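Could you have a look at this structure, given as structure tokens, before my questions?
Removed: one protein chain of the complex. Kept in place: all other protein chains.
A and B are the chain letters, set down in written order, and residue numbers restart from 1 in every chain.
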Amino acid sequence: MTQIDSPSSSGGSAAHPVSLRVLVIVIATLLALTGLTVAAASADLGAAGIWIALLIAMAKASLVVLYFMHLRYESLFYAVILTCALFLMVTFMAIALMDSAAYQSDIYPPPAVLSS
Amino acid sequence: MEPGTAWAVPKAVAPGVTNMLQSTHSLCTTLASFWVPPRASSHAAEIDHSLLFLYVVSLFFFALIIALMVYFAVRYRRRGPEDQARSQTSHSTVLELVWAIPPIVIVLVAFYVGLMGFLRISSAKANAVEVKVRAYQWAWEFEYPNGYKDAQLHLPVDEPVKLVLTSDDVIHSLFIPAFRLKRDVVPGRYNKLWFTATKVGEYPLLCSEYCGTRHSRMITKVVVHGRGEYEAWLTEASKAPLEALPGPMYEKWKQLRTAEDMDAFLAELRQSDAAMADSAAKLEPPTITGERLYRRFGCYQCHSTDGSRQTGPSFQGLWNRQRVFRDGGEQRADEDYIRRSIMDPGGQVVETYQGVMPTYKGRVTDRQIDALVSFIRSLESTQSQPGQ
Partner (left out) sequence: MATSNAQSLTPTVDASPIRDNYLTYRRGVMSWLFTLDHKRIGVMYLVGVLFAFFLGGIFALLIRTELISAGDTLMDADMYNQVFTLHGVVMVFMFIIPGIPATLGNFFLPIMLGAKDVAFPRLNLLSWWLFIIGAIVALTSVVGLDTGWTLYTPYSTGTAAGGSHAMMGVIPVTAGAFIMGFSSILTGVNFIATIHMLRPRGMTWFRMPLMLWSLYATGVIQILATPVLGITLLLLIADRGFGLGIFDPAKGGDPILYQHFFWFYSHPAVYIMILPAMGIISEVVSTHSHKHIFGYKFIAFSSLAIALLGMFVWGHHMFVSGQSDIANAVFSFLTFAVAIPSAIKVFNWLATMYKGSIDLGAPMLYAMSFIWVFTIGGLTGVFLGSLGPNIHLHDTYFVVAHFHYVMVGGTVFAFMSGLHHWWPKMFGRLYSQRGAMVGWLLVFVGFNLTFFPQFVLGGHGMPRRYHDWGPQIMRELGFEAQVNLFGHLHLISSIGSYVQAIGFLIVAGVLVHALFRGRRSPDNPWGSPTLEWTCSSPPPHDNFATAPVVGDPYDMTGLVYDRQTQGYVRRGAGAGSHGG
């Protein structure tokens, strides 16, 4: 079996149970935000709609990561790692979408499906 | 030293230097021809110079690295199990900079040069001759400014050209090695290219994005015409004498078999309509016309004429054979069958074949179909053939 001789880098914290009170508050908030999502989806918010939905989703994801996944109580190292991964994802999406936007003017209506 | 002699030495040496430069240049050209075909477009020179720069740099570094490696391996060869290394020096920041900085400079130069070469073909040029390119499995179709369509790409020399590329089905890629030209051809979207052909001649044009079974046969050619000849070609080719023939004469043309018949036909036509006769002079008998169209429309890609089974059935011996379809229906391969197969191939697919033939509706005229029928009819087998 593996034996850990000594934690030699930024070690994890000892087991830290999150209090029931905190968990209940978080899940209540999440449920409220879900209600908000449904409401936002039904209402016609125009162009802002997608941004509002994304904001609510980000809020919910942050609550899950910070409390349910314990990131708030861990060392900063893990937050840095997560941020780097998010940065990578954002860069990828940005470049792909920017590129696709650049050739939108060259797209024509889809050709009729040929007989096959 | 007398005044005036200062230039004596350079003057004496100059022809020698020029000779040396010239032979270096021809040496480079010869060496280059080992790696790339002769160039025939305006931006090809820029790309070839990039290639040459990278080639020289690569050769230098490769030779340096290998020479050092082999030299060290021999010079510092282990002489026995107790042999020790002559030194255990393990770092030198100076050295690290020495071998990091020149490569950085070189790649910056290479990046810039490469970028410039690329931008040439993606930046619009005024007064470009525009040809629409349609790629489909597995052939090319080029539509010229006057609406004429051909299976080969004809271009004027020394004039800017714009190609507008689109695909009917999957991603293809237009590649003309002699022009150092390539661009993917994507369905649902137009990609554009600008370039100028600089040498009269004929060059291969290949598909370079894998697109299925006959990807390696999706080849045609580029014909670059000399000054003033491109217009002449286009006018001639665009003439559709077949379409212009009046009805009764057309019926007569359909019966033609031999060259003598053709002469008699043209003589008769000249008596009634001299102008018509002039354009009709390019006409050939129906079977020959049909064969030309068989090539032009890319039928040859899938239908052989020697009886061998390809993606589609062979045309040899097809005429009047009983066809059995995948859904169980049957029909004799007569004129009506051939016409329907061209316009709506998916409607009746012969058993054991895939329904992959594209439709030619809107691309082929009724008279052209007549010519094709005539051609197919002429391929009645003279011997028994393998089952299709």
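In this text, a contact is a pair of C-beta atoms (placed from the backbone, for glycine too) under 8 Å apart; a residue touches a chain by one contact, two chains touch by 3 or more.
Because the structure is predicted, anything quoted here is derived from the model rather than measured.
Participant: Specify the residue from the set B:K11, B:H25 or B:R78 that touches the hidden chain.
Facilitator: Of these options, the touching residue for the absent chain is B:R78.
Participant: Just to verify: which one of B:L119, B:A264 or B:V324 makes contact with the chain not shown?
Facilitator: B:L119
Participant: Which listed residue (B:R134, B:H154 or B:R180) would be found touching the missing chain in the intact complex?
Facilitator: B:R180
Participant: Against the chain that's been left off, what residues of subunit A make contact? List them.
Facilitator: 1-11, 85, 88, 91-92, 95-96, 98-100, 102-103, 106-107, 110-116
Participant: Quickly run down the residues of subunit B that touch the omitted chain.
Facilitator: 34-37, 43, 46-47, 50-51, 54, 57-58, 61-62, 65-66, 68-69, 72-73, 76-79, 81-92, 95-96, 99-100, 103-104, 107-108, 110-111, 113-119, 121-122, 137, 169-171, 173, 175, 177-178, 180-184, 186-189, 191, 202, 204, 206-217, 219-221, 300, 354, 356, 358
Note that only the chains that are shown with their structure count from here on.
Participant: Using the average of all C-alpha atoms in each chain as its centre, how far is it in Å between subunit A and subunit B?
Facilitator: Computed from C-alpha means, the inter-chain centre distance equals 48 Å.
Participant: Where on subunit A does subunit B make contact in their complex?
Facilitator: Touching subunit B: residues 103, 106-108, 110-111, 114-116 of subunit A.
Participant: In their complex, what parts of subunit B are in touch with subunit A?
Facilitator: That would be residues 166, 168-169, 187-192, 344-347, 355-356, 358-359 of subunit B.
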